[in-house]
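Here the complex is missing one protein chain, while the rest keep their positions.
Moving on, here comes chain A:
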Amino acid sequence: MTNYLLSWLIFLPFGAALVIGLIPDKQKFLIKSVALAATICQLIMGGLLFVGFNGGVKPESWATAFQFVEHLDWISLQLGDFGKLQVAYFVGVDGISMPLIVLSALLLVIGVISSWTVQHKVKGYFILYLILSGSLIGCFAALDFFLFYVFFEFMLLPMFFLIGIWGGPRRSYASIKFFLYTLLGSLFILIVMIGLYLSVGTVDQFGVQTNTFSLVDMMSGHYLSDTVLAPGSEYTMWGQSLRYLAFVFLLIGFAIKLPAVPFHTWLPDAHVEAPTAISVLLAGVLLKVGGYGLFRICYAIFPDIAITMAEPIAILGTVSIIYGGMVAMAQNDVKKLIAYSSVSHMGFVLLGLAAITAEGVAGSLFQMVSHGFISGALFLIVGVVYDRTHDRQIENLSGLASKMPRYTFFVVLFFFASLGLPGLSGFVGEVLVLMGAIGAESINGLFPRWIGMVAVLGIIISAGYYLWTLQRMFFGKYWTREADWDARMVDITAREWVMLLPLAILVVLFGVFPSIMLDPIDNSVRFFVESILEQGQMYLSK
């Protein structure tokens, strides 16, 4: 099975969705069980992937950088003078995608458990959920741009319906905003994809040109001579080289997904309306697709522009960190607060990547995984209150610590994890990113130190809003706005324990022993950094 591990991971949920399609609507428990079984299998396979991943060898080139590779021809069309259209089913993982796949597999299980309370249209819900789940993994595993794009788009639709049908009162506004905004992003990506397809490929000894969507070829720089996106090409638009524009397009496309300021306003709306489980997935995994896209496509294919654009990208990250945190402070809805804190924390991903140092890039990846645990848990925590009161306003509750001590324990743990307390996973990601960003000037000189130093203010800002929330909602005298809430304010249930405890353990484990994740990916990260810098300089000199 390990030979086809990735395919199993991707297609098992699709299969399960089919099976659910055959189950009658009324068998709700069976439907849920099938979904749970499928995601648990995914988690087990994710575990196998983690264990089977060999991080001991530093790759020589992009061609050898991937493991668990599967390659099948999928679409092959002769297009006469245009050569051959070649789309492949091409999947594989390296140290950049592997942790994200494992993270997804974990959160998908927790999402199913959290969805256990879904009451109406159960069948549709879980079919969509499973389609989303397969597409997510597909997105992280795809090594063919076309395939990546298919999965990328495939995630959008289930998400749209999951928010639009099972969401809160303003769900239609939120879901359409989410859909259109991210669709806009993917259009930018589509344009670049076509441009890259036209520019990358091989010419055999008979002079037959074969274009390709293979990301590996694109990363390795197998450009056809005199094509639009080849390094050093003469083509320009609006006075800018096409490579530059392509990078900017991709950056916008993925920055929307990440989201980075100022492309972030879809996120709070989507989160507020989404059901808890979908919020968990949205914050925990979907945002990481944006970050992953930056790594795999934006940076790895356009390293030259990544180098020249390092400073504005770093500033964008820092602005996200500070601005997102400050807006979070102003929120009264806990869910919105956490949504904005996600914007702030994803800013670290951008900042660390911009530095292109080993610390920054590893920190950026670590931050993605750690934020997956923490934000997933935070949305579950909001779900606990929302399930009991159908309200999320901070000022409507106080003194919960006296009434729900176990719940408060988790809240304090995850709040402090999110504000970067050492010993918990959030700190490792942030400190690595800051080390990379402040050290960049003396390591590769990509951008000045002050940017990273300003980003350090983020640790004050995040402490500000979390402690303020703790004080207002959890400390002080116990009080609820509506008297009838009181009867429902019971401490966390067994189902909530099952969801929160694994995340709590992981947050502590990754905080104390970050090498669990950092060691296996170390070689990939180092190779990524070196190849970006080398290739970038090479392209720039053309």
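Everything below uses one rule, namely that contacts are C-beta pairs under 8 Å (C-beta built on N, C-alpha and C of every residue); 3 or more make two chains touch, one makes a residue touch a chain; residues count from 1.
In this section, contacts and distances are computed from a predicted model.
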Name check vs UniProt for the chain missing from the figure, options "Signal recognition particle protein", "Iron transporter", "Multisubunit sodium/proton antiporter MrpC subunit" or "NADH dehydrogenase subunit L", returns "NADH dehydrogenase subunit L"
Contact residue for the chain not shown (choose from A:Gly168, A:Gly221 or A:Gly464): A:Gly464
Thinking of the whole complex, not just what is shown, which of A:Ile23, A:Leu48, A:Ile252 or A:Met326 touches the missing chain? A:Met326
Which of A:Thr64, A:Ser233, A:Thr265 or A:Thr308 touches the chain that is not shown? A:Thr265
Out of A:Val334, A:Leu432, A:Leu446 or A:Ile532, the sole contact with the unshown chain comes from A:Leu432
Just the residue numbers, please: which parts of chain A touch the chain that's not shown? 177, 180-181, 261-262, 264-266, 323, 326-327, 329-331, 358-359, 362, 399, 401-402, 416, 421-423, 427-428, 431-432, 434-435, 438-439, 441-443, 449, 452-453, 456-457, 459-460, 463-464, 467-468, 470-471, 474-478, 514-515, 518-519, 522, 525
